[in-house]
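Encoded as structure tokens, the structure appears first; notes follow it.
The complex appears here minus one protein chain, its other protein chains still in place.
Now for chain A:
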């Protein structure tokens, strides 16, 4: 592990801090652990409000907030070639060796991967979500994904179900796709010091209250559970369009003292909400990998979840109770969870989670993927174009045209703004203690 090459990675996505979410946390924690392993990581994302320009985060993580505003659902406007100049400047300035894009839904990611391939950099893509095949939005998204992944060096998915889904959507050979799950920061999510008493059982729900996260299932399940078990209380954290329905359910069944609605919970307070409960309920209708479940398990809660997507792969069978996404099954699962609750010890669960999931492990496995990607042979434009042609009768030709124009624009940029005029950033030692064994002048790339 120590004699390995030091990589210089650019993470690209539309989703990053100051937003909080699965993808954002993944990029942040992965970058931090890669920095600790000795690599150089730079993040590129769009501007958030006034936050535009270069920022430094913990551990010397440099973030470029490029001056593009998001236009729809946190995504930048797809202009195909607009991001080429700024991306080229960043890649040359930071002497990047590999570009890592995140999330199929991010237009910035697709554009950056396209430009990176044109300029000859190695490219890795991570997919964080599951998508369908049948509706109009999914069909277009899958075509765009096919275009991007036609020429990617390696791909990473966060669960085995997600790998199957990505392979079907994009037509990638399965050997190119690595399964590296997310992890959880167990130092932040510690169980409560004193164990809660089991007289009153508290079930915690923290999720966005939208259709996709199964808020309608909650509306059906909560009154039933409250009816069967008079000593059960619910705490619901999160906000969204379905909040009104849940409040209506609360009024109709007179459950004001048994169902507590907290509204949107800031990320820093999620732990304090979690440790006030015994059971964590997740009712989502689709999940590639549910980090919320990991956070709950790390805080020592027993999880009850719907058996969708990649959820069955996330936790061992004694830490989670799965149910079909039907209200009757979920009530039965909650009943079973209440039954096995006395045998659960939060501290033991927390220690087990520490051994099962760790961001450092994720970073090491990602490093393996980077090594593989960098060993891939460099190809010139004509060899790459043949891969785009296989994407479809009409689509293949359109994609080839797009890549040829991209190539020509790149050559034009090289003439107009030669790379020797772009100043390269020197490596500044912001972490001092962990890398004494690596002298600075032996860094190669």
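Methods note: contacts are C-beta pairs under 8 Å (C-beta built on N, C-alpha and C of every residue); 3 or more make two chains touch, one makes a residue touch a chain; residues count from 1.
Operating definition for what follows: contacts and distances are computed from a predicted model.
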| item | value |
| --- | --- |
| Listed names "Histidine-containing phosphotransfer protein", "GATC amidotransferase", "Succinate dehydrogenase cytochrome b560 subunit, mitochondrial" or "Phosphatidylinositol N-acetylglucosaminyltransferase subunit C", matching UniProt entry of the absent chain | "Phosphatidylinositol N-acetylglucosaminyltransferase subunit C" |
| Option touching the unshown chain, where A:285, A:322 or A:341 are the choices | A:285 |
| Selected from A:308, A:321 or A:338 as touching the chain missing from the view | A:308 |
| Among A:37, A:113, A:349 or A:369, the residue in touch with the chain that has been omitted | A:369 |
| Residue among A:13, A:45 or A:161 that touches the chain left out of view | A:161 |
| Interface with the undisplayed chain - residues on chain A | 130, 132-134, 158-165, 167-168, 174-181, 212, 214, 216-217, 220, 245, 285-286, 288-289, 306, 308-310, 313-316, 325-327, 356-358, 361, 365, 368-369 |
